[in-house]
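Heads up, the thing below is written out as structure tokens.
Removed: one protein chain of the complex. Kept in place: all other protein chains.
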Amino acid sequence: MTTDNKSYSNLGLKDFFLKREVMVIIVILALLTFLFASRGVNIILTIFIDFAVFAIITMSLNLETGYTGVPQFGRVAAVIIGAFAVGAIPGRIMAMFMGLPYGVEYASDTVNFRLVPEINQVLAGSWLISLGFLIFSLFIAAICGAAIGWLISRPAIRLKEGYLGISLLAFGDFFMWVGHNWNAMVGGSVPVSVPDPFRIFAGSRFMVIVLVIFVIAFLVFTYLQKLHRSPFGRSLRMIRDNDLSAGAAGKNIVSVRTQSLVIGAALAAVGGGLYVLYVGSAASIGFTKLTFTFWPWAFMMLGGIGSNIGVLLGVFVLVILRTMIVIFRSQWFGFLLQIGIDPLWLEFTLMGAVIIIVILFMPHGLVPEKVEPMLPKSRVRAVMERRRLAKEQGNQS
Amino acid sequence: MLKITNLNSGYGKLQVLYDLSIEAPGKGITVVVGPNGAGKTTLMSSIMGIAKVISGEILFEDVPIEGDLTHNLAKKGISYVPQMGNVFAELAVSDNLNMAGYLMTKEESKIKAEQMLEIFPVLKKFYARSAGTLSGGERRMLAIAMGLMKNPKLMLLDELSTDLAPIIAEKVMKEVARMRDELGITILMVEQMAKRALEIGDTAYLMVSGEVRYAGKADDLLHEPELCSMYLGIKAGSEDAIAEIEKPSTEGSE
Partner (left out) sequence: MTPWMASGLVYASGLALTAGSITLLFIVTRTFNFAVASMATFGFYVAYTGVALYGGLPYQYYPLVFLFGSFLGIVCYFGLNRHLLRRQAAEITLMMSTLGYDLLLLSFIQMYADYLTHSYGLFPRRVTLNTHDFELFGERAAAIILPVIAIGLLTLLHQFMTKTRFGVAMRATIENPVLAGASGINSDRVYMVSWIIAGGMATLGGAFMAMAMTGTPTMGMFTIPLMFAGAILGGLTSLYGGILGGFMIGMTEYAGVFYLSQQLGPWVLGYRMAIPLILMAATLLLFPRGLAGIPLGKIIEKRFGRKRGESA
């Protein structure tokens, strides 16, 4: 009887959610048109790139936190590892093939700025090498990210809730420091230039980058949606909702959680790698937990923990708002500038306010996670039908 | 004294009690019996503002109290002795009594604590020891003493005799009867060890699966053979039921 009620209320709510999604999309489009009209096309492209990169990172966070229930407060670690892997490894390999110095000296600022343009020339000459470089970069980022995800999961995975979150935060910071200080790899505090596989497109480079990152973000999205519905995804949700009963049902909690952390870290690392390829240099100062852990958390919470569509919308809304603070800081926040305050700090105010408002007033976010039955829809329908028939027979007799 | 009408309550989305109506008349012992999982502890929690009341009315001295915060109920003169965690294990016995008298002044609470030690001389020995070191029976004594400390008008006792040796359980029950007779306290008790509780009780309710199945005089319930054997695991009216008492009445619930 209770299942009947549930499915009916789901149907009713579904329409409501659809409306909410539509509303958010309309707001996004309105803001984009406004920005396009006032600032031109470049700002839209920047927003798109930010959106796509953060969408990948936030979806990876959603896999770990929303699907698996692991409070991942160390997202920045995987992102930074991906970024540095792309900054350090593919360029070195190119340098090796070209007979250039590829050891420690590759990362030193006196050598690096002469090397990278030479590599870039080669890349600009052949689209095959460019494509290979891009794919290899992302591949290496994913591998390194997965390795770090596994490493971080080792001491932490058996811990519970808050304990786990805090440990992940600490380990995230640990790898952040390693990245900031390991001069031999990517120059530590001095940014290392990264060879640019998009150079071959010359004038339309920006557009191509947007397109490529969008395609990758879309692939990640479909992959995660598929994963969500796979048996593995069901185990994840089962463990998230009740690890005790999942354990009793024969799920190996530690191994499933570890897999989720490894996949999540690999995806986040791809995001970091793409970001570095787009910016053209791997500057460790840019990778802070504020940008790559706490912002994704705000995105995810606004969108709705556990719902990927929601996450995408959350990222889009907040990326636009963030950009608007930057663009309109002197126009809108002149009163702050008058007393010497840089309106850029409002970015943190926005982040904090979003988190607090979401928690207090809409704990499930813009697009709440849909409660999906564990069985495929057709099977559910068959079971319901059988029950209905049985009930009718019971009533007749 | 306490009147509950059409109470629906539970925890979060889970409803446990359905349209429950119970009345505990003043200066008497009302016993609520029933098998495991009948929702007896939830009843207590609902009165004390711990479980969520979905609908219905709880009147204490003709004033509605549903939705009140727990500590306000304590101020109104309701004293609650939970089944589990009924003492502060990490605090000394003296501090336990002190905390039970939290709403009085320090002096009042000291005098009251001394009275309690006279009623329960066992506790004197352990006065400075932490409550966690006491045995099960001593803990229950302390719990009752803490309940009495508050000068209650109404006492809610949840499964007082669980985990106690039969002799001690009997002693505790006698104490409860004495509380009614000498101090004039209204008592609402929930019991699984039905027989002994019904013997001292005035009014009785039988709860099954969150609903009231029987309401009436306690003695009468003891003479309802069908209900007794089905839900309480005791032979109604038989004098040789003592042997049955030790057996916890867990069977026969479903």
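Chains here go by letter, A and B, matching the order in which they are written, and residues are numbered from 1 within each.
Keep in mind that, in the parts below, a residue touches a chain if its C-beta (ideal position, glycine included) is under 8 Å from a C-beta of that chain, and two chains touch if they have at least 3 such contacts.
Computed from a predicted structure; not experimentally measured.
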In the intact complex, which of the depicted chains does the undisplayed chain touch? A, B
Touch assignment to the omitted chain, from A:Leu29, A:Leu131 or A:Ala353, lands on A:Ala353
Which candidate, B:Ala74, B:Leu134 or B:Met179, sits in contact with the chain we can't see? B:Ala74
Identify the residue among A:Trp127, A:Phe174 or A:Phe218 that touches the chain left out of the display. A:Phe174
May I ask you to list the residues on chain B that touch the chain which is not drawn? 48-50, 69-71, 73-75, 79-80, 82, 85-91, 95, 98-100, 102-103, 106, 146, 150
Residue ranges of chain A at the interface with the undisplayed chain: 71, 154-156, 158-159, 161-163, 165-167, 169-171, 173-174, 177-178, 180-181, 188, 289-290, 294, 297, 301, 336, 339-342, 345-349, 351-356, 359-360, 363
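Here is the rule we go by: only the chains that are shown with their structure count from here on.
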Cα centroid separation between chain A and chain B, in whole Å? 54
